[in-house]
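Here the structure is laid out as structure tokens; the discussion comes afterwards.
Missing here is one protein chain; the remaining ones are kept as they sit in the complex.
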Amino acid sequence: MATDKQVKIGIVGGTGYTGVELLRMLSQHRNAKLTMITSRKEAGTRLDAMFPSLRGRCDLSFSDTATADLTTCDVVFYATPHGVAMADAPKLVAAGVKIIDLAADFRFRDHTIFERVYKMPHSCPDLNAEAAYGLVELNRAAIQKARIVGNPGCYPTTMQIGFAPLIKSGLVDASHLIADCASGISGAGKKAETDYLFSETSDSMKAYNVNGHRHQFETAARLGELTSDKIGLIFAPHLMPAIRGMHSTLYARLNSKGLAMSNDQLQALFVHAYQGEQFVDVMPWGSYPETRSTRGSNMLRLALHRPQDGDTVMVLVAQDNLVKGAAGAAVQCMNVMFGLPESEGLGAIALSP
Amino acid sequence: MATDKQVKIGIVGGTGYTGVELLRMLSQHRNAKLTMITSRKEAGTRLDAMFPSLRGRCDLSFSDTATADLTTCDVVFYATPHGVAMADAPKLVAAGVKIIDLAADFRFRDHTIFERVYKMPHSCPDLNAEAAYGLVELNRAAIQKARIVGNPGCYPTTMQIGFAPLIKSGLVDASHLIADCASGISGAGKKAETDYLFSETSDSMKAYNVNGHRHQFETAARLGELTSDKIGLIFAPHLMPAIRGMHSTLYARLNSKGLAMSNDQLQALFVHAYQGEQFVDVMPWGSYPETRSTRGSNMLRLALHRPQDGDTVMVLVAQDNLVKGAAGAAVQCMNVMFGLPESEGLGAIALSP
Amino acid sequence: MATDKQVKIGIVGGTGYTGVELLRMLSQHRNAKLTMITSRKEAGTRLDAMFPSLRGRCDLSFSDTATADLTTCDVVFYATPHGVAMADAPKLVAAGVKIIDLAADFRFRDHTIFERVYKMPHSCPDLNAEAAYGLVELNRAAIQKARIVGNPGCYPTTMQIGFAPLIKSGLVDASHLIADCASGISGAGKKAETDYLFSETSDSMKAYNVNGHRHQFETAARLGELTSDKIGLIFAPHLMPAIRGMHSTLYARLNSKGLAMSNDQLQALFVHAYQGEQFVDVMPWGSYPETRSTRGSNMLRLALHRPQDGDTVMVLVAQDNLVKGAAGAAVQCMNVMFGLPESEGLGAIALSP
Partner (left out) sequence: MATDKQVKIGIVGGTGYTGVELLRMLSQHRNAKLTMITSRKEAGTRLDAMFPSLRGRCDLSFSDTATADLTTCDVVFYATPHGVAMADAPKLVAAGVKIIDLAADFRFRDHTIFERVYKMPHSCPDLNAEAAYGLVELNRAAIQKARIVGNPGCYPTTMQIGFAPLIKSGLVDASHLIADCASGISGAGKKAETDYLFSETSDSMKAYNVNGHRHQFETAARLGELTSDKIGLIFAPHLMPAIRGMHSTLYARLNSKGLAMSNDQLQALFVHAYQGEQFVDVMPWGSYPETRSTRGSNMLRLALHRPQDGDTVMVLVAQDNLVKGAAGAAVQCMNVMFGLPESEGLGAIALSP
């Protein structure tokens, strides 16, 4: 057991939703020693003044990003816009500090895809080459020894966990995958934009970015590593009127090999794929995972369907976009990187109702 | 102009959400003379006691279903469970009273499909044979001369309006259609079931009945009338945390004929198909219809997309499930059946925000 | 009847929620000829591009505030921040154009209170002196002949309608009134502020500005005109997680004259006070008005209670903050000012559910 270890933690950019979620989880993590949290704009502000939910539970104030010395940390989480982590990475890595980036800087094995999708040059392609992709269930070994982890996007987590067993086994037409997904509004972050006002988003639903959401590129690239087939993925994100929660409805057409599988065999494939995983719940065949069954927890739940016993298999996936889809996954990576129990700090049961 | 005509109207079963919506619209309809509204359980109750929104606008009380003489009406709307309208139909039709059923009794041209899907015998197959399907935009001529109209289900309206131009033109693989849809909770009606409590449905999303929802059969059967190809339809309904609103994301694979079409040509196909329709809004290519842009109105909005300019065309459709998806469509049918201006009583602009 | 009259209408600042509500109501007003709508930032933009709910119902584009000639209108509505209407007023009044300001410029009989509360000098105190306060039910005669109307704030409407009969009759201790009120988030307008994001306001409630909300001053000043007693008013506004709706729970202590009244007499007092008013619904004693029973309509509903038959009378008041609390009241004023039927354009029944 490693429960005496104290990991010194820094957080850069903790004023958004993934920041406060990191704080919520790390405050209850027995091996986490929260050392500093920085903000460009909020230096000096007490965290619990910004997040009253932390009153009585967190005594820290924001440090100034410009002057904070992150090299004293064991690990630094980046809950920042894209581009910040890679700017700091060389110095921190040189100082022996590990990095977990919740933005996109290290999500792409091929940094030129990052550059094309995020429209900025990558400042440290060499470090990107060694970075691990932080989807623990599909990539645990690489994360264990990584110095840098690029935490996956929220949608890509659901799509990869859901499609991976089918693609790895070569059971579906990988060139015609469809992912119809919905996210709670917190996925847009804590931005002062009229689009995400209560009065603009409540009691309504809409699709967005169906042609070219950045998570499509990330997912397609990563799924492509699981097969020699060409990946074709339509990704249709929607905004739903919920604070948290992400629901992905995945459609894949079974190929001849897949059509030879019974429903029981498909179910067994998933049960086996995620056996022993604490944070993936393969529900009984034909179940309907609700996003609220994951609210505030690091659990992702999924269930299989095959409408009219036809040639299409559906995977329904639910998670909390801010936890398993962001901050929880990051803490899970930290636990793996430091040899801690993988569930440490992640014990919260979903808030129901 | 027909604006002096007064149509005597009866409503059977007006205690639910489609009932109160009929009342809202008919109270503002210049040619509607609301004559009686019946309820098994609420005979004697003032309507505005049940629906305070009607206080000052509606002086009626519920009549007893058992004793009310509906044969004095020109038309009777059935906002009841399945099976009620067909029981009354022979007597009313004999008396020269027209029927608009908001339930499923007259939605299927082939009554044996109704019997299989709704698990009850059809009591008047002969009348079913002459009934018109109340989707005005695709079936106006038949409705004009109908004595009985079977109003479409809410989901089927979005799926048919969205898929019809593609299927009629033979541009897509009709055997592999996917409709990923979400409905506001009011779609479940005003039932005392824990599943639809605020605390069970708010801030969450889930799929349901992806294998065998009754609207799948209705839609597949009606789409089948538009083509000689075999229809294959996966219909995946979801519950979203909104009172009203229905969003359907439709996916169809272009066949070789379809692949020869430019995006402009696809758009033109839809613009032409719904030219002159007052209640179908073909938005510019690449738009994102929001359900709230239809809240309380009889407008259905749709927009086309073609992700990565590939072989899949998407149609995004939004409507108010209780209006264009139910009561508004029924009033639209009445207007067509009685030669009234099609938009009479349907002038409400969507409530925004 | 005056139904042939066409009133030429201008709207200044129609990009917010009261703007789109004015458009919704005026588009259905038989005597309204919408002539121009201006915006500093959105000149040239089609209204229905900003508000898709208006697609197919409104062909206007925004004019440039700087160059639009409002003097060709019969009346101009100001749906702007405070201070804009009074800047334009002298010129428009000179040109014979009437003004209805939905902001606060003309809400105070004593312009020095305006200056103190809104922290800006009043640029036309003389015009302010002749302006009428646009609460039709309490001030119809003055509005009929007014050239300028200051539309009341949303909260003040509920407080005045609720308290007025009690204060006018001298039945309560006017120096210890309490108004505990809650507003839907749309009351904060369409501002790009993080405070009103969905994720910040949904599923939560809080009070704000209990010491010094500007509507406290407006209400106290206007209630003071109904009595020679000193007005003392505690006004505690709250934000509730709804788009629209305002609920005010009013508490007044009965004085000796009031204690001599039976509950029936108190009820009769209110029934009599609002007899003939189309937009005030005095519900039966002991009722509970729900905000949703006013959603989208110009109706204000109220009900009386007297807990434990003690010395405190409560008035529960519900309205749609954007309609009777803002745009609907403004249209009602216009109708009164131009001798039109008072309910013209205001016929929408509340959207329920």
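Chains: A, B and C, in written order; residue numbering restarts at 1 for each.
Heads up, the rule we're going with is that a residue touches a chain if its C-beta (ideal position, glycine included) is under 8 Å from a C-beta of that chain, and two chains touch if they have at least 3 such contacts.
From a predicted model like this one, the values you see are computed outputs, not experimental measurements.
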Among C:56, C:125 or C:241, which residue is in touch with the absent chain?
-> C:241
Where the complex has a chain not shown, which of A:31, A:267, A:297 or A:312 is the residue touching it?
-> A:297
Interface residues of subunit C (partner: the chain not displayed) | 176, 178, 180, 182, 184, 199-200, 202-208, 210-212, 232, 234-236, 238, 240-245, 247, 249, 251, 253, 286, 288-292, 295, 305-308, 310, 312, 314, 316, 318, 353
Since one chain has been left out of the picture, which residues of subunit B touch it in the full complex?
-> 17, 184-186, 190-194, 196-203, 241-243
Considering the whole complex rather than only what is displayed, give the residues of subunit A touching the chain that is not shown.
-> 17, 20, 24, 27-28, 51-57, 186, 190, 202-203, 243-244, 278, 281, 283, 289-290, 292-297, 299, 301, 347-353
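As a convention for this text, only the chains that are shown with their structure count from here on.
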Most remote chain, CA-based centroid, reference being subunit C = A
In angstrom, rounded to a whole number, how far apart do the mean CA points of subunit B and subunit C lie?
-> 37
Inter-centroid spacing, subunit C versus subunit A (mean Cα positions, whole Å) = 46
CA centre of subunit A versus CA centre of subunit B: separation in Å?
-> 39
Could you say which residues in subunit C touch two or more other chains, in rising order?
-> 17, 186, 190, 202-203, 243
